[in-house]
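Just dropping this structure here.
For this view, one protein chain was removed and the others were kept in their places.
Which chain is which? They are A and B, in the order written, and residues in each are numbered from 1.
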Amino acid sequence: MTPLLKKLATLIPTLIGVTLVAFFMIRLIPGDPIEIMVGERRLDPVAHAALMAKLGLDQPLVVQYFRYVGELLQGNLGTSIVTREPVLGEFLVLFPATIELAFAALLLAVVGGLALGVAAALKRGSWLDQAVMALATVGNSMPVFWWGLILIMFFSVGLEWTPVSGRVAIEYDIPFVTGFMLVDTLLSDEPGSWRSAVLHLALPATVLGTIPMAVVARMTRSSMLEVLREDYMRTARAKGLPPGRIVVVHGLRNALIPVLTVLGLQVGGLLGGAVLTETIFSWPGIGKWLIEAIARRDYPVVQAGILVSALTFIVVNLVVDLLYGVVNPRLRGGGH
Amino acid sequence: MSAEATPQPQPSPARREGGPDVPSPLGEFARAFAANRGALVAAFVFAAIVVAAVFAPWIAPHDPVQQYREHLLTPPLWQAGGLAQFPFGTDELGRCLLSRLLYGARVSLLIGLASVLLALLPGVALGLVAAFFERYASPVIMRAMDILLALPGLLLAICVVTILGPGLVNTVIAIAVGALPGYVRLTRGSALAELQRDYVVASRVAGAGTLRLMFDTVLPNCMAPLIVAATLSFSSAILETAALGFLGLGVQPPLPEWGSMLSAARDYIERAPWVVTIPGLTILVTVLTINLMGDGLRDALDPKLRQAA
Partner (left out) sequence: MALLEIRNLRVRFGGFTAVDGVDFSVEPGELLGIVGESGSGKSVSMMALMGLIDAPGVVSADALRFDGRDLLAMAPVERRRIIGREIAMVFQDALNSLNPAHRVGDQVREVLRLHLGLKGAALESRVLELFEQVEIPDARRRLDAYPHQMSGGMNQRVMIAMAMACKPRLLIADEPTTALDVTIQAQVMALLQRLQRDQGMALVLITHDLAVVAQMARQARHRLAVMYAGQVVEQGTLPALFDAPRHPYTEALLAALPEHSRGATRLNALPGIVPGRHDRPTGCLLAPRCRYVQPRCVGERPPLAHDVRCFFPRPNTNNGAHDV
């Protein structure tokens, strides 16, 4: 338990820092604070002063900061200037959509990347290997939003296999249970809706997952090549184990270790990529919400969006860190 | 003629004492780099892009903001309906695509270079300070970097742009802020490793001043990974610039920018696909060539950095 607590302890300064960033972000924007944070313009001085006092904006910054953190801990993310609704409510509806998209993309990246990387390593120097490396290099250099447009052009417009926007076809009315469309469609009694949800998720997840997949494939290949040279692989063969087991249980198991580190870094890219992907596919997640809020100067929403994204990233990195300790037994101490 | 005027053969240039000719580090590096054909081809292509960008005002067939109302959405030269006048066709406002791409290259390359320098110089300085004054400076600097790292790439840039507002200069700042922690960490790591080494300890004991130690002794040995990192962040800067442009948060019209060109093109996927494919391919090729050069640099500068190939 202690290593976990220790890791959490090192996070605290970062968490504080993130809240500081979110806090100051909105106060650094030039202009009238009331206009920025509430959206009211051209108030007469009395009303203005009253509103300042009500929101605590006339207090010293330190006090304001603690008030902000207090509100956060109570789940108050502020009020949207545009909708006049609490930000938290909208956020809870939209967040699962982004999670669903990011998760599907990650799954694709991991499964696809590992498979391609292992195949390339096993058949080093072959056409397969060269093709995988070439695709991985190109995939790494591609703008994700352009890739999305190209795939739309090809699959949605050209072949008409997949829809262009949204999470499920309009004619279905799916009640919100978990927020994950793949789950909610199954729970609803609308036949064909699940298939529709899958088709809607397919293209955005592919777009978002392509670049991480390229990175994972490259890393897996190089890691696997090193592992294949190791003595314990020879021992595994001397034990008469079937080749599949040797590659996966003995080889990949060790090759995964550096890949995991890379994966952690990729998740950050996923968050940024999600913003772009959601914009192209009109996917109703927090990325699209964030961009629209910026355009509409709905600063409380922007602040909340940034804060939540940062927190998600921190949590994911923590999970990767812990997984790393599990996957790499040499970190568990008791070394001779 | 006197006897002394008999021409004597010139003596061969004196060989330097100390052994056979040793190739200079630069020569070694150039050879290693050239051995990687992908990197070499990439370098040539990139050079062509740079030249095209620099000479854009002379090469571009038209003014990038000039709208030709009679020629909206003209296909490129090689397609049916294409015109020699507009080799890559025109966009939805009748602007020459090729010209916009050429001028856009200036914007992207400029932002890329500026953001790398803006992150590299302070980053290296902070990294060196963190390494040399490890006890007091390092924790503070590294915590500050951790805060910056709490927001992944694009989101941090979006955050900065929200505060400062859109535009070219602010895009440079936004990207630089995101790249800064990487340089700080890299420099600090390399410098700390160098500081352990015997020759540095000896210098310090001999009384070498800190500044001199920093710049003359330690820094040159950290150069290799820094150069590779700078190249790779140059390509990421171009991608980020395009992403911000696409979202409308970066370079603003009327400055032509590759990403914002794609944003406007979204509505014309069916009717005029070239408005989407061509600018995107330009971004892809530019970034790809820089990445290939970066890989080549890494392999040539330090084979140990290279991933098993």
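Here is the rule we use: contacts are C-beta pairs under 8 Å (C-beta built on N, C-alpha and C of every residue); 3 or more make two chains touch, one makes a residue touch a chain.
Note that the structure is a prediction, hence the values are computed from the model and not measured.
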Check: shown chains touched by the absent chain are A
Touching the hidden chain, out of A:S80, A:N140, A:T162 or A:N254, is A:N254
Touch rule applied to chain A and the missing chain gives residues 230-232, 234-242, 250, 253-254, 257, 327-330, 332, 334-336
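To be clear about the criterion, only the chains that are shown with their structure count from here on.
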Between the Cα centroids of chain A and chain B the separation in whole angstrom comes to 27
Chain A residues touching chain B in their complex are 13-14, 17-18, 20-21, 25, 28-29, 137-138, 140-147, 149-150, 152-153, 157, 218-219, 222, 225-226, 267-269, 271-273, 275-276, 279-280, 290-291, 294-295, 299, 302, 306, 309-310, 313-314
In their shared complex, chain A is touched by residues of chain B numbered 143-144, 146-147, 150-155, 158-159, 162-163, 235, 239, 242-243, 246-249, 259, 262, 265-266, 269-270, 273, 276-277, 279-280, 283-284, 287-288, 291-292, 307-309
